[in-house]
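Of the protein chains in this complex, all but one are displayed in their positions.
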Amino acid sequence: MQAMETLAHLLGSSQPVLDKGFVRLIDVMGDDTRIVQAARVSYGEGTKTVREDAALIDYLMRHRHTSPFEMVEFTFHIKAPILVIRQWFRHRTASVNEISARYSVMKDEFFLPSPAELRAQSNKNKQVGEGGLPEEAAHQAHTRIAESQQRAYQEYQALLELGVARELAREVLPVGLYSEFYWKQNLHNLLHFLRLRLDWHAQAEIRAYAEAVAHFVRQAVPLAWTSFEEHVLGGTQLSRSELEALRPLLDQDKVRLALKNAGLSTSRIQEALDKLFPQG
Amino acid sequence: MQAMETLAHLLGSSQPVLDKGFVRLIDVMGDDTRIVQAARVSYGEGTKTVREDAALIDYLMRHRHTSPFEMVEFTFHIKAPILVIRQWFRHRTASVNEISARYSVMKDEFFLPSPAELRAQSNKNKQVGEGGLPEEAAHQAHTRIAESQQRAYQEYQALLELGVARELAREVLPVGLYSEFYWKQNLHNLLHFLRLRLDWHAQAEIRAYAEAVAHFVRQAVPLAWTSFEEHVLGGTQLSRSELEALRPLLDQDKVRLALKNAGLSTSRIQEALDKLFPQG
Amino acid sequence: MQAMETLAHLLGSSQPVLDKGFVRLIDVMGDDTRIVQAARVSYGEGTKTVREDAALIDYLMRHRHTSPFEMVEFTFHIKAPILVIRQWFRHRTASVNEISARYSVMKDEFFLPSPAELRAQSNKNKQVGEGGLPEEAAHQAHTRIAESQQRAYQEYQALLELGVARELAREVLPVGLYSEFYWKQNLHNLLHFLRLRLDWHAQAEIRAYAEAVAHFVRQAVPLAWTSFEEHVLGGTQLSRSELEALRPLLDQDKVRLALKNAGLSTSRIQEALDKLFPQG
Partner (left out) sequence: MQAMETLAHLLGSSQPVLDKGFVRLIDVMGDDTRIVQAARVSYGEGTKTVREDAALIDYLMRHRHTSPFEMVEFTFHIKAPILVIRQWFRHRTASVNEISARYSVMKDEFFLPSPAELRAQSNKNKQVGEGGLPEEAAHQAHTRIAESQQRAYQEYQALLELGVARELAREVLPVGLYSEFYWKQNLHNLLHFLRLRLDWHAQAEIRAYAEAVAHFVRQAVPLAWTSFEEHVLGGTQLSRSELEALRPLLDQDKVRLALKNAGLSTSRIQEALDKLFPQG
């Protein structure tokens, strides 16, 4: 199968991220076919002849039948700054092995954004950085960060030379330091991670890692990825008030026609109409 | 506070479900205020003055900042048929203690639907029962189930009298048998359970239990419940294709006006427009 | 590598369990080498030369450094009676897809223990069945179970013919009915499952399944399995009082000699002495 060849090609390959980081694919268990097999255990013989694989996967995705997606598992090797890792590990469903700074002397590797990559604080949104800094400020900031990292590493080395235990000497290392970890996760939880971390609210640095992860997932499970883009990444959630406000502005027949012209199947058109114009 | 008095009133109270089942509230830790406190740890001093509690909770709900909702915990005591419990325990995030049929002789209590409650197999949807049976068939079915349950329990007793171990004698007990369990879960996972089990795709029997659970949750965390109804229960998910098909049918100014007339705040109107008319 | 060949041989193969059940290995991700790689990410370059793989895995197992064992993942296809599945799914860390009795008509397959397999209720321990029944009682019980299962299935069919929805008609099916599921789990959680379900306290039926699962695990990760037998399955936990009572009965030098004669390494002998004779 083509999927298997693609996969063999991907295993062990690596995507560079930020200035010194990477996402490397270690292993994958299962593919689109496994999702279908697992779903068919649930639905028994009943569905075997009716649905094609892509249609079944799309059905599972849009109706949030999530368990078949748990049947596919990915293992990555990641190198990222601690500040990114701290956000990453808030996702608690993955298995993780990270370098221990108690066992090992950490290397002199820090995330150093270029002047152009230094974002200004947004005025509108407290959470995010947004837009560049003035050129002069960007260069000053860049230089300050670079020097601060060098000094911190010198302090770390000095403390080690004084005999301070590694587990304490690391005290002075900043969260821009690179670390590495193995990360293993099922596809369902992985897609949840990607939904949150590909979003523009996510910090640009972890978004870059999410895109590198997506690079592999997209190729390993192309059918699942297509449905994920259609229903999750490219979709949106409307609230009850929003729906009620929109409804009088929409003509049911025109909506039906537009959905048909968009190429949706009869059953998906009916589902969409049921969502937009629910019946008492 | 009023919330505390409501809660004291609810603790230990019970909602009957089906013919012999119940949902009883054992304990609650935290309330709407706890959600707000936990969120403010995350956002620090920054948000303290700006948002009211209801607005903050609504913001958390619609932006899926789920961790503050994990800070509230509910414990229930449930009595339900095994077929319902089997669906229930597919939700793996809860803590559970159920009666052991290895330790205890099970009681002679079965879920016996009345003739009117016996649903016919749907032609359209393989998954669900739908509509009633003809009166004669309903009565026949009801009688058959009742007699089958009695015979099964007699067989169980006969096996126990022959000296068969309880753990084996239960072999003959049908999944309509009632069992009981303690169920403890945080609010985030509880709302996820309710989203799936209040849905019309869920089997009517577990839906009845979900409504009994909702009865307590609604009163214990009224602000969170209001946002849950607005953004989850009453809302809907549109896919990329559906959005693209709808967009040309909608006039941005009319949408803005309709949202304003629906009473949405300026920031929520802007969020809704960003969802419907995203900018390149 | 030999491990890979063994594995290829195992994939898709099946172990029969009980009268009609099985455990079939669908897929494995990772092996002993993966455990070592993941551990070495944590410990960095520091340990590379020092420890052999087997010694490192044994160290991880006895010091409960569990995360590297999470890096190996197994997928099985299981056919088992509902009463066994109900015990199985109390382990919440696995991913699961089971046949839905809402979608599919269940087959006429029940766990029917032979007369010799019918255990009597233990007098000593409320939980377990123990010892056989008198021959006459065993035959009576066997016949009763068989007839009860046939009647239950006839009732199920009769209800379906009356038009009762599948989700309700199953009411009358006993927990001895066979069902099937996909089961996916990491090695750490799998070993935890095996520790509990290979134990003599576990019901004999799920113990039989645990042994079939162990058959595959033992071959897929032979080094991890050896350490699991040494430190978990074959080991025991002593309480503080038990330790304090034993200590005066043991001579430290004789213990040291006995451990040495048992072939333990110097570092493991020291660890054992530290456990038995901790220093103020």
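Lettered A, B and C in written order, each chain numbered from 1.
The criterion applied here is as follows: a contact is a pair of C-beta atoms (placed from the backbone, for glycine too) under 8 Å apart; a residue touches a chain by one contact, two chains touch by 3 or more.
Bear in mind the structure is a predicted one, so any value in this text is a computation, not a measurement.
Across A:L10, A:I145 or A:L233, the single residue that touches the chain missing here is A:I145. When the missing chain is restored to the complex, the residue among A:V172, A:L233, A:L249 or A:L273 that touches it is A:V172.
The hidden chain makes contact, of the residues C:A158, C:A204 or C:L276, with C:L276. Where chain C meets the missing chain, the touching residues are 43, 46-47, 62-64, 67, 90, 126, 196, 201, 229-231, 233-246, 248-251, 254-255, 258-259, 261-264, 272, 275-276.
In the full complex, the hidden chain is touched by chain A at residues 81-83, 86, 89-90, 92-93, 96, 100-103, 111, 113, 118-122, 126-130, 133-134, 137, 140-141, 144-145, 148-149, 151-152, 155, 158-160, 162-168, 170-176, 203. Residues 27-30, 34, 37-39, 41-47, 67-68, 70-71, 73, 75, 77, 95-100, 103-105, 180-182, 184, 186 are the ones on chain B that touch the missing chain.
Definition applied: only the chains that are shown with their structure count from here on.
Centroid analysis (C-alpha atoms only) places C farthest from chain B.
Centre to centre, using the average C-alpha position, chain A and chain C are separated by 34 Å. As a whole-number value, the distance joining the C-alpha centres of chain A and chain B reads 29 Å. Those residues of chain C in touch with two or more other chains are numbered 96, 100, 103.
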